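The structure is given below, and queries will be raised subsequently.
Only one protein chain is missing; all other protein chains are in place.
A and B label the chains in the order they appear, each numbered from 1.
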Amino acid sequence: MARSNKAARNHTSYWASIGHRLSGLALAAFIPVHFYVLSLAANDTGALDGFLALADQPLFKIGEWGLVVLLVIHMSFGIRVLILEFLPWRHGKDGRTNLVWVGCIAALIIGVYFLVRAV
Amino acid sequence: MSTLKVKIWRGEEDGEFQSFEVPARENQTILDVVTEVQRQQEPGLSYRFACRVGVCGSCAMTVNGKPRWTCRTHINAVAKDGEITIEPLRNMPVIKDLTCDMTDFFQKWQKAGGTFKGTVTRKDKVVTIPPSSPKRQKADAGIECINCAVCYAACDTVNWDSEYLGPAALNRAWTLVNDERVGNQKEVLDKAIGDNGCSSCHSQGNCTASCPVGLSPSQSIHGLKRMSLLSFLGTEV
Partner (left out) sequence: MDRMLFVLQRLTALLLLPLIIGHLIVILYAVKGGLTSAEILARTQGSLWWGLFYGLFVVAVAIHAPIGLRNILKEWTPLSRVASGWLSLAFGLVLLWLGARAIQGVVL
């Protein structure tokens, strides 16, 4: 029997930890591809340029934008974890959950800025 | 008199919900409702309780999707449109109905070094520890645990990894490594920061959000993690 736990997880820190994990997973999937594409430059700049031209398509742009946002999200949520773990707490339920929102806002700002520059 | 619709888990891991209707009263806890069902309608219903005042930690159940101490949970605080769903705690095998097997939960306390091993005997003089000392305050912050396993049931990391020692056992370890009367602090710390210990925690904070007595196991676990990192880097902690 799968007992429900919905109500126990519905709070900011929980969703931050899930967001942290999923963004990390997505990055881990992307990074090998990223490295591979760059390694093309080693012997064959034509291949890299071919890819970069492809990467200029709007669809790719959106993908790239997603990755930049994921990177910022993962980093911000990671900063949250480091602060939680290594700076002594003031009290049990202190206001650090708000760091989650700081991270989301940072991701949003950098994401928008990226779009503005890239388009 | 208006009524409450109560769905209660019956059976073991395989089982099903049974619906009951009980009178809605002004002053009623979840435990009162379960007791009323057992006394008036279904004598075979199994559940645990002892103190009824939030001290013993034996009455925890999952109520509308959240683990809670049922003796101190007022119906009005949780009923949704006059309906309540009551299940056994999560992350432990069900024995029958609302009781689950807490063997693993308590064994993990031992695995995390939870036994108190003092340095003095009853013949020695009592050591004075100022309540205001920083270490004592850290220990005090986690000391009021009633072993109810609410945090353990709420923790998704325990759910995903049955080996993980969990919030309550690690909270206990944290109080011991800050307790000056404890003689084997190094041993406790090694257990708490070792395999399946504090490193497995993902800082979700379900435990802190659920602990009925207002403890913050995640704060304790973060304390252990900090010790883990600092002692690794050779800093005295």
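Criterion: a contact is a pair of C-beta atoms (placed from the backbone, for glycine too) under 8 Å apart; a residue touches a chain by one contact, two chains touch by 3 or more.
Since we're looking at a predicted model, the values are computed, not measured.
Q: Identify the residues of subunit A touching the omitted chain, counting contacts across the whole complex.
A: 21, 24-25, 27-28, 31-32, 34-36, 38-43, 45, 48-49, 52, 55-56, 64, 68, 71-72, 75, 78-79, 81-82, 85-86, 110, 113-114, 117-118
Q: Quickly run down the residues of subunit B that touch the omitted chain.
A: Touch with the absent chain occurs at residues 157, 160-161, 163, 193-200, 202, 225, 228-229, 232.
The rule is short, and it goes like this: only the chains that are shown with their structure count from here on.
Q: Rounded to the nearest whole Å, what is the centre-to-centre distance of subunit A and subunit B, using the mean of the C-alpha atoms as each centre?
A: 33
Q: Would you tell me which residues of subunit A are touching subunit B in their complex?
A: 1, 3-9, 11, 13-14, 17, 21, 81, 84-86, 88-89, 92-93, 97
Q: Under the definition above, what is the set of subunit B residues touching subunit A in their complex?
A: Subunit B residues touching subunit A: 9, 13-15, 62, 64-67, 85, 87-90, 94, 141, 153-154, 156, 159, 202-206, 208-210, 214-216, 218-219, 222-223, 225-226, 229.
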